[in-house]
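Of the protein chains in this complex, one is absent; all others appear in place.
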Amino acid sequence: MTVRIQLLTEPFDAADTLRTFTDALPEAGGVVSFLGQVRAGGGPGGDVEALELRHYEPLTLPAMQALGERVMGRWTLDGLVIVHRSGTMLPGEPIVLVAAAARHRRDAFAAADFTMDHLKSESWFWKREKAAGAWRWIEPREQDIEDLARWL
Amino acid sequence: MTVRIQLLTEPFDAADTLRTFTDALPEAGGVVSFLGQVRAGGGPGGDVEALELRHYEPLTLPAMQALGERVMGRWTLDGLVIVHRSGTMLPGEPIVLVAAAARHRRDAFAAADFTMDHLKSESWFWKREKAAGAWRWIEPREQDIEDLARWL
Amino acid sequence: MALQLVFLGRLEDLAGSGSREVAFAPSLSAVIAALEPQLAEAVSAPRIRYAVNGALLPGQGHFEADLRDGDELAFLPPVSGG
Partner (left out) sequence: MALQLVFLGRLEDLAGSGSREVAFAPSLSAVIAALEPQLAEAVSAPRIRYAVNGALLPGQGHFEADLRDGDELAFLPPVSGG
């Protein structure tokens, strides 16, 4: 059983993180991962030059850990990784990596999907984007709220 | 747009394959992957010593390519990878890697999940396991048939 | 005049090898009739599919499909990949 939950302020290598996780769990038949990265190319205000995620230290990591416990309790998993960046990131850089390893494929898919929906809508991050030299705060999307309702 | 569909007879490095795929798609906000690996530890006949996947050359790769086209047509994706091993594999070795990259997270999750369900139930592979020195053919699971019905 | 038969999955164990050459027969049903009884029964089971020269016969049955000299006939049990 591997549970790794991290809030990082520096860039990380998602492929390496996933390899380390998977190699340590040869008993898991399946590993589902989600990698979210800073999108290169157009946003509403033109090409995104940078993305910043702020967090609130006393809440953010504890909430990620609580989410991890909830996910481990809801599905039968061999392991779970949640790695989330904060700070300023450039296009192509990883923002978040979630990976769930399980004996059964459906558990791994559902756990990764659930984790991402809850990270998006319930974890303590605030995001802003820089385009054409100006920073703009990103408001939560309606879609994210709807995604969450799928799990009730 | 990257579409890579391969049937391999030799071991492959899933983390490297995923890294190459992801690095080439900075415009994709999210990448969902599924890695299926030979499970170390107990099967019905004891610890699995090896797994063999047979295929039928004239059907197997063409069917994987047709599945890839179906997936690309059904969701809005920036890229899709389907890599499947055939031949004899040892515990811990990758069997299958599916990855879907998309602007929107839900498309990537659904596409990877759909692809795996269809690879499991509709692609031309036959699997046998070696345990306690004896090879045993694996019959399709009812669960795999039910998984498929989710997409109708 | 001959046909090439290909047996996949557990049918290979029953047949004793993954492929064999047999004397020409004009249809799938005639080919099956010439097999050992246990193998003939196994390849006629409801969920077995067939391919002629790599082209899947549509659905099940089609036991009267015409065959030609040199055709490759594959017997495909339910798959279990991934």
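In this document, chain identifiers A, B and C correspond to the written order of the chains, with residue numbering beginning at 1 in each.
Definition applied: a residue touches a chain if its C-beta (ideal position, glycine included) is under 8 Å from a C-beta of that chain, and two chains touch if they have at least 3 such contacts.
Every value quoted in this text rests on a predicted model; they were computed, and no experiment measured them.
Trainee: In the intact complex, which of the depicted chains does the undisplayed chain touch?
Mentor: Taking every chain of the complex into account, the missing one touches A.
Trainee: Touching the left-out chain: which of A:A15, A:V71 or A:V96?
Mentor: Final answer for the missing-chain contact: A:V96.
Trainee: For the chain not shown, which residue from A:D16, A:D47, A:E122 or A:E146 touches it across the whole complex?
Mentor: That would be A:E122, which touches the missing chain.
Trainee: Of the residues listed, A:P11, A:G41, A:G87 or A:P140, which one is in contact with the missing chain?
Mentor: Residue touching the absent chain, from the options given: A:P140.
Trainee: Even though one chain is hidden, which residues of chain A still touch it in the full complex?
Mentor: Output for chain A: 36, 53-54, 56-59, 84, 95-96, 116, 119-128, 137-141.
Assume only the chains that are shown with their structure count from here on.
Trainee: Which whole number of Å gives the spacing of the CA centres of chain A and chain B?
Mentor: The computed centroid separation for chain A versus chain B comes out at 23 Å.
Trainee: Per the centroid of Cα atoms for each chain, what is the distance between chain A and chain C, given in Å?
Mentor: It comes to 50 Å between the two C-alpha centres.
Trainee: Out of chain C, which residues touch more than one other chain, so two or more?
Mentor: Residue numbers touching two or more other chains: none in chain C.
Trainee: Out of chain B, which residues touch more than one other chain, so two or more?
Mentor: In chain B, residues 36, 116, 120 touch at least two other chains, as defined above.
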